[in-house]
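Of the protein chains in this complex, all but one are displayed in their positions.
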Amino acid sequence: MSKDLYVVAEQRDGEIAKVTLELLGEATKLAADLGEKVVGVLMGDGIKGKAQEMIEAGADKVIVIEDPMLAEYVTEPYTKALTALIKEYDPNIVLFGASSIGRDLAPRVAARIHTGLTADCTHLDIDMEKYFEFLHATSTADTDAIAKKLGMDDKTLKMTRPAFGGNVMATIRCADYRPQMATVRPGVMKLAEAQPGKQGEVEDFKVEFTPEDMNVTIKEVIKETKKAVDITDAKVLVSGGRGIGSADYYKELQKVADLLGGEISSSRANVDAGWIAKDRQVGQTGKTVRPDLYLACGISGAIQHIAGMENSECVISINKNDTAAIFDVSDLGIVGDVKVIIPKLIDALTKYKAAQN
Amino acid sequence: MDFKLSKTHLLQQEMYRKFAETEIKPIAEEMDETEVYDQELLAKMHKYGLMGIPYSREFGGVGGDYLSYALCMEEVSKIDGSTGITISVHTSLCCSCIDGFGTKEQKEKFLRPLIDGSKTGCYGLTEPNAGSDAAGQQTQAVYDEATDEYIINGGKIFTTNSGFADLCVVFALTDKSLGTKGISAFVVPLKNEDGSRAEGVTVSDNIRRMGIRAASNCEVSYENVRVPAANRLGKEGQGFKIAMKALDGGRIGIAAQSVGLAQGALNEALAYVKERKQFGRPIAAFQTTQFKLADMQTKIDAARLMTWRAAKTKDEGGNYGPEAAMAKLFASDVANQVCREAVQLMGGYGYCREYPVERALRDAKITEIYEGTSEVMKMVVAGSMKIK
């Protein structure tokens, strides 16, 4: 019978990705609800030493597949290795990070095995009570109907994900095929505290490759990060209004944006004043944005501006005037001087990041 | 009766809309401020067929009809009135003269480059002393038997597109004694093949205007400009008929431009009133606002239906002149009313240059003037009613 939760590690240059550790933490909770174990899958070349990190992050066991074919990520060798492993071990659940690797590998494997795969999940449940708790807290979903449909003893993986650009959430199940597979969005699951010195089993799994398995050729690996310039694509926008005082202050806001992996944007007034380019203007005569975080600095919140950002996932605003309209659409409003808060925020974020690494 | 657009027309409409919103909208305000028509935009319009819609594939056109052309005019004018007139003068004034009255050779030589994307045309009828009274022409064309050429002398004013156009259909007297029957039409290159100015042709700087400021509009003077007799469209003396025929069709384009200006302004106002809050609620919640918007949309729909009817009649080979005149008369009035109301609904913001309704209101005025004033439209309509 299919059993255990498998987390497929993502590694680049021998380093385990953060999303893998997040998944191990989440899998530990789900495994408890199932009474099953968490198994890490580590693929690469000369990677075995990293197994302990996965154990400390929550894995009960780590299966390692090592081969020169797996040095850099290439779809076919990884697919072949993982498919062989799944056929051998028969997992109940397999989780991947929803990264540009996980979202390439998982569908290929799912198709080869012919099982279901749910993309880009933001919430996972086994236990029905916990699932309903989540639904009650975040939605208007009709839990009675769901209880009738699934029964309260259901132990399948309930995979919840956004669709239609985040306008709608959906919970998906794969009841009739195993393993149940999902990719999970990085940064969504909380990182569990590592347990240094935790013991776990490390097992080797051998896959026979042929030269034909390398069916494409990597000619070159170029390491650089891509920078979004379209503010409508940015996950975080640090937006400046009149309250920032001068064009020069965008440099400070840019520091905040860099720390958060975001972009800077603007209200109309500063564009008109020539402080910043028109393509960064948010609002009725600018762009409509919906980032995960909109940090409004010294923006009063004219209705024309709000029309362009009110669908942001989270709005934090800083404004001297405690009656500023921007506070009405903010998750968190700070009454205060941007020029005092921002330098402190830059410090705090820098320290926060340093502590993370 | 069928008021529904065909699938082909619907998809064209979508394409023109998308083009206008993506290509024209970001630069419309700047073109208006600088009073310069963006030549890259012009090249793109040529590339995607916007400059040759109602002309046959045989000569490199799109193979569409006048209804398609009207749809294009409406969509681009929703965003920018200047682009509307740029397309209109090229298409329904310049090209239509050659298409309607040119020989196969003339179409091959002059029409093809105009509609397959390489050249832009204009139309020279109006003179400083001959506006609504187009028959009062003074520009002359004298035939030179020795070279089989005409020598053109005179001056035209308000020649749209002339600042960058490659050629112009020019109307000139070949026989002063015959009045309107003494006017002939000529295809006159304004530029040489290398792009330099043709000999004897002088194009002034842009005439500074209230609206459609991005459109090129200049005085063009012709001093001993020699054109081969083979450039004459139709027979000697047919020029006035050619000019009037072009204007009949052109009016459908201007009617569609008016509908576009009005609908564009209404769309802006509609978005605004939903967001703008006064007295504690969006101004869209006030019935007075809703009624105003209802009136605006009703007028626009009426104007649009009249425009489409005229286009359809033309496409079916019917007598579309009076219908086109009625459509232009009505639609241009609607454009002015609706744009004015749109500014009013948006209050101080509507009056600001940042919001496009300010530009639309300025652009709208000309629709009551060019390609026949509203008064001339009434003459055409009355004339068709057999009143006397």
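General remarks:
Which chain is which? They are A and B, in the order written, and residues in each are numbered from 1.
By definition in this document, a residue touches a chain if its C-beta (ideal position, glycine included) is under 8 Å from a C-beta of that chain, and two chains touch if they have at least 3 such contacts.
Here is the rule we use: contacts and distances are computed from a predicted model.
According to UniProt, the chain absent from the figure is "Electron transfer flavoprotein small subunit", selected among "Acetolactate synthase", "Electron transfer flavoprotein small subunit", "Peptide ABC transporter permease" or "Putative glutamate--cysteine ligase 2". Between the chain not shown and the residues A:8, A:24, A:43 or A:135, the one that touches is A:135.
Residue B:11 is the one among B:11, B:43, B:210 or B:305 that touches the chain missing from this view. Of the candidate positions A:31, A:47, A:81 or A:345, contact with the unshown chain belongs to A:345.
Although one chain is not displayed, its contacts with subunit A can still be listed: residues 12, 72-73, 75-76, 79, 99-101, 103-104, 106-108, 110-112, 114-120, 135, 138-142, 145-146, 149-150, 158, 162-165, 167-177, 187-188, 215-226, 236, 260, 288, 292-293, 313-316, 318, 322, 327-337, 340-341, 344-345, 348-349, 352-353.
Interface residues of subunit B with the unshown chain, by the touch rule above, are 7-8, 11-12, 15-16, 18-19, 48-50, 52-53, 57, 61-64, 68, 72.
To be clear about the criterion, only the chains that are shown with their structure count from here on.
One inter-chain figure worth recording: subunit A and subunit B are separated by 53 Å, centre to centre, where each centre is the mean of the chain's CA atoms. Here subunit B touches subunit A in the complex through residues 271-272, 275-277, 349, 354-355, going by the rule given at the top.
On subunit A, the positions that touch subunit B within their shared complex are 268, 272, 284-285, 303-304, 306-307.
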